[in-house]
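Below: one structure in structure tokens.
Entry: chain A
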Amino acid sequence: MLKKWMLAATLVTGLSGPAFAETVNLLMEGVPDTEYVKTLLPEFKQATGIDVNLEVVNYAEMHTKLVPQLVAPTGSYSAIVVDFYWVGEFTKAGWLQPLDERIKADNFDTSVYVPKMIDLVGRVDGTTYMLPFYNYAMGLLYRKDLLADEKNKADFKAKYGFDLDVPKTWDEYLKQVEFFTKDGINGVVNQGLRPDPIAMEWSNYLFANGGEYHDDNWKPTLNTEAGVKAVEQYATNVNKFGPVGSASFSFDEAFNVMAQGKAYSYITYNFFRAGIDDASKSAVVGKVEIMPVPGTEAGKGGSLNGAWGWAIPKSSPNPDAAWTFLKWVESPEIAKKRALQGGSPTRSDVFDDPDVNAKYPYAKALKEMLLTSHNFPVFTYTPQLVEVLGRELSLAVAGEKKAPDALAAIEAEMSELAKKDGKLK
Partner candidate 1 sequence: MFGWLISSPSLGLLFLVILFPVFWALFTSVHDYTLIAPNFDTFNGLDNYMKAAGDPEFRHTLRLTAFFVAAVVILEFALGFLIALMLHTVERFKSVYYAILLCPLLMNPVIVGLIWRMFLHPSLGIVNYLLSLVGIEPVNWLGSTKVALWTLVMVDIWHQVSFMIVLLLAGLSALPREPYEAARVDGASIFRSFWHITLPLMWPVIAVTLLIRLIFAVKTYDLIYIMTRGGPGVATDLVSYFIYRTAFVSLNIGEASAMSAILLAVILGLTAWLHRYMRSLT
Partner candidate 2 sequence: MASISLSNIHKLYPNGYAAVRDVSLDIRDGEFMILLGPSGCGKSTTLRMIAGLETISAGDLHIGGARVNDVDPADRDVAIVFQNYALYPHMTVADNLSFGLRLRNVERRIIEGRVATIAGMLGIGDLLARKPAQLSGGQRQRVALGRALVREPKAFLLDEPLSNLDAKLRASMRTELIKLHRTLGTTIVHVTHDQVEAMTMGERICIMKDGVIVQVGAPMEVYRNPVNTFVAGFLASPPMNLLHGMLDSDRISIGDVVLPLPQSLRRAFASHAGRKVIVGLRPEDFHLKADAAPVAAPIEVVSVTTEVLGPEVILVGTLKNSSAELHIRCPRDFRSEPGAMTVFNYDLSQLQLFDIETTTALMRPVKI
């Protein structure tokens, strides 16, 4: 009797719930861009009458929290954010709803997104599953005050025979790393921790040397001249020009070294550009600028792209309300408001917005970074590839494996994963 009564009560509340108080449940990572969304939520409630329940966790917990909800027929999250890492896995497993029909029905303009963003966290094999949320392409943080120093300029010119300035090519940058390793300062600080810190950072080295992960047929192209140079340069930077222990640094520890003024440069995610001007965390406020990772020649970038996308899981209890939220949060006004708070744009119109550029002069550099960036291989086994990269690169940095051997090992495992995923025939 009691059971029946309770069942009835559940049904009633469950059915009548949406009628008067719709709620969109979101799981997001605790990062600045999430905070910016949070501040704007009252506007959404005002505009649509829909409540948003935001669950914020740290990165390490996200995947483990998401998967059970995605596997279930009806999960608890209306909409989710997806790291580009997981795109292959989530779409392959069929956990995300295609958005094309909704986009078409509402005439939502996706052409304003930087194409690289759509490739990374938007469309997969022609189907749109996500709207790009924010990008975290990697860039080169460098000390402009050290570059401007007259004595440095003179010494550098005398030693290398060309002018000390913002590096135009990767080789120029490497010379600067060597040059600035002096006076208790390191030329560079690296994030050598397994697996993603080292894998992500090293990707920049690969691209900067003109390398790529694979060719059009997903055949790995790592054990090449560019790949070997990238590994050797990375190991040299960590062991010779970096601070003690950077082989075990995660990005926060590496950032601290940079923020304490102990390093000339640091290749890292774009959102640290705002952090370096935060006087509570940084001793070098106003002395650091960001730029795209230079490539083999001027104009070619070596940055690694990265981004999060909004998606509606198949298990979403209320996909319509979730879409309403996605439309709103990615609308030009809200996207601009997020960018004005410091958010990292994915849309060209926001990048080019005069207000945004006036407030953040480096917005231009961020856009260039994104435009010249390279994407990481996105397929079902991306996280596993990162794991393999982390292990082998770490071994190479520790001097326990030669660069070609490490790269050969990565290629072998990557081929296997790509075959398993049907990418490599």
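In the analysis below, a contact is a pair of C-beta atoms (placed from the backbone, for glycine too) under 8 Å apart; a residue touches a chain by one contact, two chains touch by 3 or more; residues count from 1.
On the choice of candidates, all candidates are chains of the complex that A comes from, given by their letters.
No experiment lies behind these values; they were computed from the predicted model shown.
Asks: Check 1 or 2 against chain A and report the one that touches it in the complex.
Replies: Here chain A touches candidate 1.
Asks: Over in the complex, which chain A residues touch candidate 1? Could you list them?
Replies: 60, 63-64, 67, 71, 89, 92-93, 192-195, 198, 243-249, 253, 256-257, 260, 262, 380-381, 383-384, 387, 390-391, 394-395, 397-398, 400-401
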